[in-house]
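To keep things clear, I will list the structure first and then write my remarks on it.
Every protein chain but one is kept in place in this view of the complex.
Presenting chain A:
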Amino acid sequence: MSLATATPPAPSAPPPSSPSTIAERAPRRRVSPERIAAILTLGAIVVASVIALADSGISIPSMIESWGNAERFFARVGTITFPEPGELLYLTALTIGLVLCGTLLAAVISVPVAYLAASNTTPGRGWQAFGRFVTVLTRAIPDVVLAMVFVLMFSLGSLPGILAIGIHSVGMISKLFADAIEQIDEGPRLAIRAAGGSKLQEFTSGILPQVLPSWVATVLHRNDINLRGSVVLGYVGVVGLGMEMSFAFKSLNYSEGLGIALVMFALCVVMEIVSSVVRQAMLGGTPSGRGLGDRVVRGVQNARARGRATAVPAAPRPASGGDLEAALRRPWDAVRIRNTIWGWVALAVVIGSVLVCNIQWGDLVTFWAKIPAIAVQFWPPSFGNYDAATMFGAMAQTIGIALAATLLAFVVSVFVGSLAARNVAPNGTVRTSMRLLLVVIRGIPEVILAIVLIVITGLGSQAGTLALAFGGIGLLGKLIADSFEEVKSGPERALRATGANRGQVYASATLPQGTRALIGHSFYLLDTNIRAATILGIVGGGGIGYYLLNAGQGSNYAVVTAIVLMILVTVLIVEGIAMWMRRVFR
């Protein structure tokens, strides 16, 4: 457009350049104050991370020492044992059922929340602010904290766990769901409006079918996360494998504790594979490769494709020739059979989950009455017997663990992630082995790893930091590799054409294009690690979590409120900084 518009010939052309040097005429490089501030903040965070890492006492000698600890530990434990099969089976079913119920609850709640929060469906600005507030708040309060509160309100059982998981998961699911709604093709929705459809009909017929795949994928992904997190819920009194494990460790029955941890590991891996299979079955197509499960599905698919000749998809052809009555009967083609089977299986799983949880529905009626009595115990917040310095120190330690773990993970991830990127790796073998390494790391639930490491090495925060860093490599390394593979290949080709070597191409073309993603992903990891570091304290990893658990078990609810507020503020600050960084380094 601007090209087509003819600009009138400029009568006053710029005066011929006066005899001055190019350096004088060149415009000054301008950096906006905001960018400077962001760079300084980033620098400060890096320095703080380095200090935290130095303080954490992680060193080669201490690792050797912890290796020694581990050897002695295993000598003492002897063999790993499991609970008796019947009980193990029940506990496993209970854990899965509880997690599924919680995730489903969140999935249902997240629909209206996302509807309010998405800019193209929200009924008004006030409603949108409310939706966003719910999203941020539910995400910021750790599920462990919710579980502690709910355990107080309900007679023991599965309800506290379900509600804690359900409420906390609303944040992530509705955030991603709202993002998906904002990215839909508006056309079908407009077509329904033009046909006279109501707002609700626009949503259910024009929007929902478009976002359903991403919603299902998000819910399944969240379910994996919740299963991993359910172990920690056991430490605050939610029934299931986690609680059994915490009992075992507390009663120094290490062989059984480790046995349950092993079961938990296996369960996480199996669940990832199952959810990937379900995703694939419901959505069709090949999974794009998030984690271990997707890889397995892809592998099976490839093997099957190799095994048979390309099948010709038979187009379903119902009776034609004007016989509308006959056409009314939908043919039972492969797709319909598959969908029906999956539908019934899903229904059976949901019903099974609800049954195994043995929910005390009566509690849902009675607990409202208890809220006022319990609420007054939580308010006003106070540090109780602890002095403020101790508490702030503990919070600082938690932040320190998160920073140190993020820094460690970052350094290793940039290396591993780069080599795992197709356009950086020197050859296919290196790339494949690095990708595989990342997949294996991601398969291991880090909090369970932390619990085991802490128990085995007896080294509280150090073991926790290492476990978080380890898990972080799996996440960050993959994200880095993916974003490096997504950079435009043009600049790299251009540089290679100038005769630049591999390292120069990486430094001048790949890295600059990937910087923004690198910063964004690192903050995402920091964000995750702050929450995880809080939880670490609860399982013996030091920091604020320890005081949180103590306060909860000692019924010092005012202290619980104070600590939760501290965590909330920290999480919100980190999230705010992360959003700011993503905006500035765009």
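By our rule, a contact is a pair of C-beta atoms (placed from the backbone, for glycine too) under 8 Å apart; a residue touches a chain by one contact, two chains touch by 3 or more; residues count from 1.
The rule we apply is simple: contacts and distances are computed from a predicted model.
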| item | value |
| --- | --- |
| Per UniProt, the name of the complex member that is left out, chosen from "Phosphonate transport system ATP-binding protein", "Sarcosine oxidase subunit gamma", "Phenylalanine--tRNA ligase beta subunit" or "SoxAX cytochrome complex subunit A" | "Phosphonate transport system ATP-binding protein" |
| Sole contact to the chain not displayed, among A:59, A:198, A:382 or A:501 | A:198 |
| Options A:166, A:206 or A:520, residue touching the unrepresented chain | A:206 |
| Contact partner of the left-out chain, one of A:37, A:51 or A:190 | A:190 |
| Chain A, residues in touch with the chain not shown (by the definition above) | 4-6, 185, 187-188, 190-198, 200-201, 203-206, 208-210, 212-213, 315-318, 320, 322, 324-325, 327-328, 330-331, 333, 336 |
